[in-house]
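For this depiction, one protein chain was excluded, whereas all remaining protein chains were kept in their positions.
So that you can tell them apart, the chains are marked A, B and C in the order they are listed, and the count of residues begins at 1 in each.
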Amino acid sequence: MNSFGRIFRISIFGESHGPMVGITIDGVLPGIELTMADFEDKLQRRKGGILPGTTPRKEEDTPIFVSGLFNDKTTGAPLTIVFENKNVISKDYEELRKIPRPGHADFVASQKFNGFEDYRGGGHFSGRLTLCLVAAGVVAEKIISHFSPSVNIQSSIIEIGGDKEIESAIQKAIDAQDSIGGILECKISNLPIGVGEPFFDSLESLISHAVFAIPAVKGIEFGSGFHAAKMKGSEHNDALIDESGKYASNHAGGIAGGLSNGNDVVFRIAVKPTSSTPQVQNSLNTHSGEVESFSIKGRHDLCIALRVPPVLESVSACVIADALLIKL
Amino acid sequence: MNSFGRIFRISIFGESHGPMVGITIDGVLPGIELTMADFEDKLQRRKGGILPGTTPRKEEDTPIFVSGLFNDKTTGAPLTIVFENKNVISKDYEELRKIPRPGHADFVASQKFNGFEDYRGGGHFSGRLTLCLVAAGVVAEKIISHFSPSVNIQSSIIEIGGDKEIESAIQKAIDAQDSIGGILECKISNLPIGVGEPFFDSLESLISHAVFAIPAVKGIEFGSGFHAAKMKGSEHNDALIDESGKYASNHAGGIAGGLSNGNDVVFRIAVKPTSSTPQVQNSLNTHSGEVESFSIKGRHDLCIALRVPPVLESVSACVIADALLIKL
Amino acid sequence: MNSFGRIFRISIFGESHGPMVGITIDGVLPGIELTMADFEDKLQRRKGGILPGTTPRKEEDTPIFVSGLFNDKTTGAPLTIVFENKNVISKDYEELRKIPRPGHADFVASQKFNGFEDYRGGGHFSGRLTLCLVAAGVVAEKIISHFSPSVNIQSSIIEIGGDKEIESAIQKAIDAQDSIGGILECKISNLPIGVGEPFFDSLESLISHAVFAIPAVKGIEFGSGFHAAKMKGSEHNDALIDESGKYASNHAGGIAGGLSNGNDVVFRIAVKPTSSTPQVQNSLNTHSGEVESFSIKGRHDLCIALRVPPVLESVSACVIADALLIKL
Partner (left out) sequence: MNSFGRIFRISIFGESHGPMVGITIDGVLPGIELTMADFEDKLQRRKGGILPGTTPRKEEDTPIFVSGLFNDKTTGAPLTIVFENKNVISKDYEELRKIPRPGHADFVASQKFNGFEDYRGGGHFSGRLTLCLVAAGVVAEKIISHFSPSVNIQSSIIEIGGDKEIESAIQKAIDAQDSIGGILECKISNLPIGVGEPFFDSLESLISHAVFAIPAVKGIEFGSGFHAAKMKGSEHNDALIDESGKYASNHAGGIAGGLSNGNDVVFRIAVKPTSSTPQVQNSLNTHSGEVESFSIKGRHDLCIALRVPPVLESVSACVIADALLIKL
């Protein structure tokens, strides 16, 4: 399923080494102002080659508006945005194909698509497609702010490689020449009460569904999350203190019964270490049938988690935009 | 959205204190044998009143087949199963209504549905609806075993209140007269490679979507999960050692690129402590506008996590049945 | 797919000779008043045994509210309504099974569901399920009138067996002891402009999708319909004369570009003659492999079209309710 959402509905397409990646957004309100400048900040934050530990592959990442925009305003028709893949070096991948890269989708993609998948650079599984998610997120935030101007979605890195000191953690990884993972937190403030739909579209269900579409995410927890399992009811329960939706605490992460409860919606995600590590690894050579040692060359992030915050904000925004439209 | 799934599609309905709760399953293959006996084991495991720490409310929980079954075999038409609510004492709830119970959906439901919700016993938000999920799960497992007989879905409690000794943990909760949470693990064995659909229907996305529909779940992690965020790439990557899908490790929890990779699919969920604790708590009296102390009377589980394993297996089975049908 | 709609979403279940037929409606607003009396008129109009030419099978057709209703008001949770099948004589069908009845789904159902279908009385293909559509239609009309009180949906028979004199046409059929078809018209008045969604959810697409779920419907045309194909552009085009959506004519049937244009939405449907005719017919005896002559016994309508008007109004109401909610 390349689509997500019921009213604000996104459909993604493209591969890392094809001509372009893109996204079509259906259900966009007409009259929303949208210019290249709206995309700059989030795209910049996602971009590699800037932070230490991120890939030196440089892409211009300029959004091209294919449809749904006229005189810098959305028309209400499907909005399609594409990004050209310019800085592509495909020959790196031809040789590697016979040895599926550990941690990557190479092996499962080949099994699922009978060897017809575009294997270059991860193809449709590439992290490059998160660029499209970010573009959709920018549009989603515009729609959210149309209905609920005070809603704010903010994501940050809270831990890299188990270390709360992020810069030194990255330096350690660079020194060790090994990739590392991280934990991000996302906070959605000022969300109206009652966003989310029983029974199957709890806000946790919707957010987690979207979040696990981001490559490398392996866990999500809301509020106290896994720690809640160690708590007593009397500790965990958030006491309502004001009918506007104020509570004495926020162990529930702003969601009760699957619905936003007035508190900040707070969740954390676990991002695994980048699969492409410079270290020597083992994998099966599917031609020879032997397990071989090899190491991955190429331009890769040591810590993909560093680039995930704007992506996390974006998929969250897509969920919230859709859920808000349904609630209304 | 009371529906979930694309081909094997479930639609749930009912409230805790209405005449019945039920589920309709669309996309069921014809000719699947189905009798009351098939449901007994999972329903029994879910039932309260047996384990210490579970509610003494006793329901017969006998599935009634309303449609889609003929001569003990599925017909291919929508399969509807209902359970009558017999052992209901509604007057407990009338009085409590003005003070939303902390941790429950009372307040958000009232806000979302403008006070028209059936507030008795949690209404449509009640854990009683998980009974329907279990019924769907039984059917889903039958369909899975039709296509992939060796698939096995098993869920177990691995921690209660932070304690690996489950019985003593429950005793502690009984002694303290306070509710507690827990952690469950679910393992899906012998799943074919390639189950799940890029981009938005990663197996993690589908499972988490369904799992967060279970009341009280606040976190999910696959494979090494949150611990993966502390690992190095060279540690975390699972080396393929055999083309049938065998690996030297299973840090990815059996899912790569959002697709089953041949390893056991393994994930853990965090269940918060039962919201209804016997302890004195604070909440807003919405009539007086004052925060009051009160305690919840009634027949409640001290540890709802104890009853979740068959529910977790069931929603997992629903996801797998649907994903298998789509893959085929 | 037993479901239809995106926000106002109906899911149907049941068979003619099972314990009950029913429908679950998701996306119902909370606080809509709903009592048995609301259903009486439409159910009465659909009922057999009253008009000449309709079946003498008598059912009480009393709606039973299973969920989503509390104190005579909708709660916002899924609304399930069932109807018991009381007046059922199943033995009629056992004998007939080996000879698929011409015009019925017997043969195709048996092929599709490998002989496991509930073959009694048409099973899930029975016209009895239209009872559930009518129930959903009653709810849909309540929701429509909540948002657009002046919308009116009215359906009538305009032709039976090619004859505009309906009573005499029916008498002719009774005399000839042969079933007949008919043509119905449906008019939706005072619909706001712009209902329907490009590209694939044109109002014609949505209405026709729902209408062809009614058994026996074989054609639909909007406005001038098939006659439009014989017209010139200068004749067919409806000239706008007022910005509120008034036109000099209504050849388009109130729909332009797939959207309601302010005119009455007008369409006609063709209902084939009841498949169960008292006349001697031929069909294959699937046991002997021989084509045999036989005639259908049982309690059947000579002209099923007579009972379709409230069903047609109801599916139209479901479409409009959903499309209105999406537009808003």
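Things worth noting here:
Note that in this section a contact is a pair of C-beta atoms (placed from the backbone, for glycine too) under 8 Å apart; a residue touches a chain by one contact, two chains touch by 3 or more.
Values in this document were obtained by computation on a predicted structure and should not be read as measured data.
Only one residue in the set C:Leu206, C:Val265, C:Val311 or C:Leu324 touches the chain that does not appear here, and it is C:Leu206. Interface note: of A:Asp38, A:Asp61 or A:Asp118, the residue touching the hidden chain in the full complex is A:Asp118.
Take subunit B: the residues that touch the chain left off the picture are 6-7, 77-78, 198-199, 326, 328. As for the chain not pictured, it touches subunit A at residues 1-3, 9, 11-15, 18-22, 24, 26, 30-31, 66-68, 70, 73-80, 82, 112-114, 116-118, 123-124.
Interface with the hidden chain, as seen from subunit C, comprises residues 1-4, 6, 12, 100, 102-105, 107-109, 111-112, 124-125, 129, 159, 161-162, 173, 176, 178-183, 193-194, 197-202, 204-206, 208-213, 215, 217-243, 245, 248, 251-253, 256-262, 270-277, 279-284, 286, 289, 291, 305, 327.
Note that in this section only the chains that are shown with their structure count from here on.
Separating the centre of subunit B from that of subunit C, both taken as means of CA atoms, is a distance of 37 Å.
In terms of their C-alpha centroids, the spacing between subunit A and subunit C amounts to 45 Å. Per-chain CA centroids place subunit A at a distance of 26 Å from subunit B. Across the assembly, subunit C contributes 77-78 as residues in contact with two or more other chains.
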